[in-house]
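Only a single protein chain was left out; the remaining protein chains are all shown in position.
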Amino acid sequence: MQSPTHSAPIDPAAALSVVRVRVRFGETDLMGIVHHASYVSYLEVARIEWLRRRGVTYADWAAHGVHLPVVELSVKYRAPARFDEELDVHVSIAEIGAASVRFEYRIVRAVDGLLCTEGSTRLACIDAQLALRRISPEIAEFLRQPEHGP
Amino acid sequence: MQSPTHSAPIDPAAALSVVRVRVRFGETDLMGIVHHASYVSYLEVARIEWLRRRGVTYADWAAHGVHLPVVELSVKYRAPARFDEELDVHVSIAEIGAASVRFEYRIVRAVDGLLCTEGSTRLACIDAQLALRRISPEIAEFLRQPEHGP
Amino acid sequence: MQSPTHSAPIDPAAALSVVRVRVRFGETDLMGIVHHASYVSYLEVARIEWLRRRGVTYADWAAHGVHLPVVELSVKYRAPARFDEELDVHVSIAEIGAASVRFEYRIVRAVDGLLCTEGSTRLACIDAQLALRRISPEIAEFLRQPEHGP
Partner (left out) sequence: MQSPTHSAPIDPAAALSVVRVRVRFGETDLMGIVHHASYVSYLEVARIEWLRRRGVTYADWAAHGVHLPVVELSVKYRAPARFDEELDVHVSIAEIGAASVRFEYRIVRAVDGLLCTEGSTRLACIDAQLALRRISPEIAEFLRQPEHGP
């Protein structure tokens, strides 16, 4: 059973960050487009920046033995992105569970908003020994924050 | 509507290949385990080897303008794999559609069969101009073959 | 023999750009530090940004059939960088040859200037058919420009 804190609804506006990445040359493949595995890296970059904008670095958490490895990943590829394009990753926290969280993503081309990719990741909360740990009320509250000012 | 060839059931025994990979050092991350994006590469390696064992190379297809980009990807991470471990990717064709195919995967640790990862990918059939093309009866028949002898 | 344009000395101030990157999680390895191959990607990112700040995108060049593949690479690793650190890649054009150019790099940790990596890459100028092409006086002049204003 989840704690009341966890089951409270998530404010969609607070839950969203938009993180820009630029496609690297080595992230393309012989088809001339971004290789499908490269987007997995973009999701990760966006998720870590999402945390940073709420006042904590993943590195801080890792230093304290809290890790959030991906346990489920799904991606739908809608349109190809290409070398050197700027992409905006729209990343939102979608669920805060007892020992996991889920983020949703939409990657759009910055210049015109073309939807390139949609995705979702579930992350387990574990300690440095890879054992599952509950998401504490403090962490859950933290995850409900909007971005801070610059 | 699919052609009769496409809608014929798939023989599970014929559909399966098992492809071994060994975890590279650079495929791990600071948690000491295989980074989640690295598995996407293992799925790709296995899928291409699956084709090769049925008598065609992806490179041949690419040279003829047939590409099979991933349009949907889902992965569930069950247990971490580690550097230098040998992993067996069990890859099966699961669906042959009008213009796409779907493969399913189970990645197990070779030494003891521990299930590390399960996944699925849908691949569209496209030409060199990235336009969708139907899977012809010849290609569908090809995809129903078992592995050839060595 | 090089053209006079090519053999003119390079102005070190004009030749330099400083490009910031942040270490991605997947760029680390099980030692907890940035994997040595990841720096090769940082050099590439910096080199492409170096071109952009002088008014051309590599993508433009590629679209016109001009490519600059790396033909020589050397890297010395001085101190490890870690996940989430910001790194400043100091990239300078060092030589403009008849059909190749050479860039030099110093990667320092942004927070304190710690030297992490030094490197050099030689890039050949080739066309879309992978044939070598001379660096024209126009391209050489372009490569001597300083960064433009924002």
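Read from first to last, the chains carry the letters A, B and C; within each, the first residue is number 1.
By our rule, contacts are C-beta pairs under 8 Å (C-beta built on N, C-alpha and C of every residue); 3 or more make two chains touch, one makes a residue touch a chain.
Worth saying up front: this structure is predicted, and the values here are computed from it rather than measured.
S.K.: Which one, C:18, C:40, C:56 or C:110, makes contact with the chain that was left out?
M.R.: Here the residue in touch with the unshown chain is C:40.
S.K.: Given the contact definition stated above, which residue among C:62, C:94 or C:114 touches the chain not shown here?
M.R.: Considering all chains, including the one not shown, the answer is C:62.
S.K.: Considering the whole complex, which of C:14, C:56 or C:70 touches the chain not shown?
M.R.: C:70
S.K.: Need a quick check: the contact residues on chain B for the chain that isn't drawn.
M.R.: The list for chain B reads 24-26, 40-41, 44-45, 48, 57-59, 62, 82-84.
S.K.: List the residues of chain C that touch the chain left out of this view.
M.R.: 30-31, 33, 36-37, 40-41, 44, 62, 67, 69-77, 80, 130
S.K.: Provide the residue numbers of chain A that touch the chain removed from this figure.
M.R.: Chain A touches the missing chain through residues 25-26, 28-33, 35, 37, 82-83.
Following the convention adopted for this analysis, only the chains that are shown with their structure count from here on.
S.K.: Of all chains present, which has the mean Cα position farthest from that of chain C?
M.R.: B
S.K.: Chain B and chain A are one sequence twice: same or different residues at the contact, by the over-half rule?
M.R.: Over half of the interface numbering overlaps between copies: same.
S.K.: Please list the single chain whose C-alpha centre lies closest to the global protein C-alpha centre.
M.R.: A
S.K.: Take the average of all CA coordinates in chain A, do the same for chain C, and state the distance between these two points in whole angstrom.
M.R.: Inter-chain centre distance comes to 30 Å.
S.K.: Measuring centre to centre with CA averages, how many angstrom lie between chain A and chain B?
M.R.: So the centroids are 26 Å from each other.
S.K.: Where does chain B touch two or more other chains at once, residue-wise?
M.R.: Only 30-31, 33, 37 qualify.
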